[in-house]
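A single protein chain has been omitted from the complex, and every remaining protein chain is retained in its original position.
To keep things simple, chains are lettered A and B as they appear, and every chain counts its residues starting from 1.
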Amino acid sequence: MNVHVADGGAAFKVRGLSVAYGDKPALSSVDAVFQQGRMSAIVGPNGAGKSTMLKAAMGIIPSISGDALFFGRPLDEVRSRIAYVPQRASVDWDFPATVIDVVLMGLYRSLGPFTLIGRRQREFALGCLEEVDMVSLADRQIGQLSGGQQQRVFIARALAQKADLLLLDEPFAGVDAATEKTIVTLLKKLVREGGTAVAVHHDLSTVTAYFDDVLILNVRRIANGPVKKAFTEAHLAEAYGGRLVQAEPELI
Amino acid sequence: MIDIAAFINALTFSAGYNTAIVAVGAILLGWAGGTVGTYLLLRQRSLVSDALSHATLPGVGIAFLLMAWFGGSGRFLPGLLLGAAISAMIGLAGVEWLTRRTRLNSDAAIGAVLSSFFGLGVVLLTIIQSLGIGRQAGIGSFLLGSTSGMLRNEAYTLAALALFVAFLVFVFRRPLTLVCFDETFARTSGIDIRRTDLLLMFLVMAVTVTGLRIVGLILVVALLIIPPVAARFWTEKTNTMIVVSGLVGAASGFIGTALSASVPNFPAGPVIVLVAAVLFVLSLLLAPARGVFYGLYRARAFSRKVHRRQGLLAILRGEAIYDKDTIRVLKSEKLIRGDGTPTRAGLDAAETAAREEALWTIYLRNNPDAAYRAARMRLDPIADRLTASEIAELERQFAGPSGVLPAQ
Partner (left out) sequence: MGDLYIGLVLVPMTIGALAAVSCALLGNFLVLRKQSLMGDAVSHVVLPGIVVAFILTGSISVGPMLLGAAAAALISALLIELVRNLGKVEPGAAMGVVFTALFALGVVLLEQSNTREVHFDVEHALYGNLESLVWLSGMDAGSLFNRAALADLPPQLGRLVLALAAVLIFLVVFWRPLVVSTFDPVFAQAAGVPVRFIGAALISLVAIVAVTAFEAVGAIITIAMLICPAAAARLMTNRLIPQLLWSVLFALLSAVVGFWAAGSGMALIGSGFSVSAAGMIAAVSGAILAVCAFAAPQRRGAVN
């Protein structure tokens, strides 16, 4: 049932990852591999543990067992090569900051504690905003952005991190069609240039169009591999059961 | 230190008439506070009561000044409580207004109202002091409460108020429970949510004002917050929680006043709060439903099962085990030796685990909707979770129609 993939060029890999909230399991011994230079989706019904998997891999929530490797190494050694894009709804957008302030947060790891933000950094951040068509809004208060624009700001911040691996938690949840297209095009370009993107995704109808590989998850791994082989009717039925309807973005 | 005879006397309401009246008042107040507090907690507005109680102080001060102005005794309790109630309502309106009309969240609004009203109250208290009419007697006791110097009239007033509040809570318990339990359902069954919330705030105000004189305005919120939080550890059901919380509150009031009456220098207010706090700690640690010890035990047991299963599967695949916890669990069950090689029992257990994994996989394929539940079940021996006939059916499917194992 599991489609085997060679993991020679794995950008991101989890082994035996188990996570529980108290004694309520969220992930049960999940193995998964995400290849370098490819765009992968993590799909599954609500409460399947999709976001949990990314968060546990990034050490944001504790896991019971298992580990995550990035480019074959533990997180701490390669943190600078990874950009994590949280769910848009996880922050309070009524924060006193402008669009460019948020993008500049992406420079956190590359700036020393006392380096001041200068013209060079601002130019660079504007370049990142250019990629998501947001330059004209650079000085806007973030509270005035639409959902799609908020997501673009998050993507621009991830670009500012100059990472080789992007982990995105529901990047298309509640965004407009134009934003979705912009983000997909951008991610595809990054992947063509050798980058890797892994996104928690809830719209089954676009999996084939957007992604190369897929992980189908429902607490345990159902299937993992190229979309053509893994994204099958049978696997989806196994994951979603009777609920094979458009899944809502999960909130965990 | 504690005078047992006096304590028993107090517990049996025979430590003097005033003490008995105060005790009855404290029990009723504790019950009302615990019950109303449960609704507050369920509506996630516990700390609104903190703003409310601090906001009573300016009202107390103004009432005192007014009554003294008109030649009365500033200490007239019903007058002071009326002042407290009015300024508490103004404070509450301030919190509502700040959260609704500005971008500030309720935290900041509560803190702002609490501190500025309290500041104003202190200003008024110092005015009263410098007028030389307060002698701090009546007013000071509103900060921390006191029952020792209480007049008989005051005890009656408080007991009557507590009885009245308890009565109101009892009368309105149904709509309140419904709104807290299921807002949508409450709305469809014709309950006005906004009015019910206002009623809740009124009850909170009533408990606070009644509690001022006994527990004091700094600690009176404890009557509304501690019992429901303690009750929550005992149950997942709203109705049970309301009852348990009321009982915790009543017990705190009862034991607290009794202790205070029988131990010298044991002020009633703080002691009632401490009794509630002790009940809270006991609940936090020992309650079976959500208590810490039981929760830790379950989480550990679950984590152990996960490691056991993963270790066994690793043995079967001939992989080395690195996870320290996994090694510890397997060693403790003598499934591997000190050098990490599996024992006979370990190999057998691994075989069983592999077979059960395979059966569970088929079970999940048949019942996809059970994924969440099954993630926990599948760590137990399959015979504990499924009936013999279910297992037999899974085994039949496992072998396949041709009797050959399907590809994994």
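Things to note:
Here, contacts are C-beta pairs under 8 Å (C-beta built on N, C-alpha and C of every residue); 3 or more make two chains touch, one makes a residue touch a chain.
Just so you know, these numbers come straight off a predicted model, no measurement behind them.
In the complete complex, the residue from B:Phe254, B:Phe280, B:Phe302 or B:Trp360 that touches the missing chain is B:Phe280. From the set B:Pro175, B:Pro267 or B:Gly346, the residue in touch with the chain omitted from the display is B:Pro267, counting the whole complex.
Of the listed positions B:Phe233, B:Phe254, B:Phe302 or B:Trp360, the one in contact with the omitted chain in the full complex is B:Phe233. Checked against the full complex, the candidates B:Leu11, B:Val122 or B:Ile391 give a single residue touching the omitted chain, namely B:Val122. The chain that is not drawn here is touched, among residues A:Ile82, A:Val103, A:Ala156 or A:Val175, by A:Ile82.
The residue touching the chain not shown here, chosen from B:Asn105, B:Asn153 or B:Ser189, is B:Asn105.
Although one chain is not displayed, subunit A still touches it through residues 55, 58-60, 76, 79, 82, 84-86, 90-98, 101-102, 105, 108-109, 111, 113, 141, 143-144, 157, 161, 167.
Interface residues of subunit B facing the missing partner chain: 41, 44, 46-47, 49-50, 94, 97-98, 101-105, 107-123, 125-127, 130-131, 140, 143-144, 218-219, 221-222, 225-226, 228-229, 232-233, 265-267, 269-271, 273-274, 276-277, 280, 284, 290, 292, 295.
To be clear about the criterion, only the chains that are shown with their structure count from here on.
By the touch criterion given at the top, residues 103, 295, 298-299, 301-303, 306-307, 309-310, 313, 323, 325-326, 361, 364-365, 367-369, 371-372, 374-376, 378, 407-408 of subunit B touch subunit A in their complex. Those residues of subunit A that touch subunit B in the shared complex are 1-2, 16, 18, 20, 22-25, 28-29, 47-48, 64-66, 94, 218-220, 237-243.
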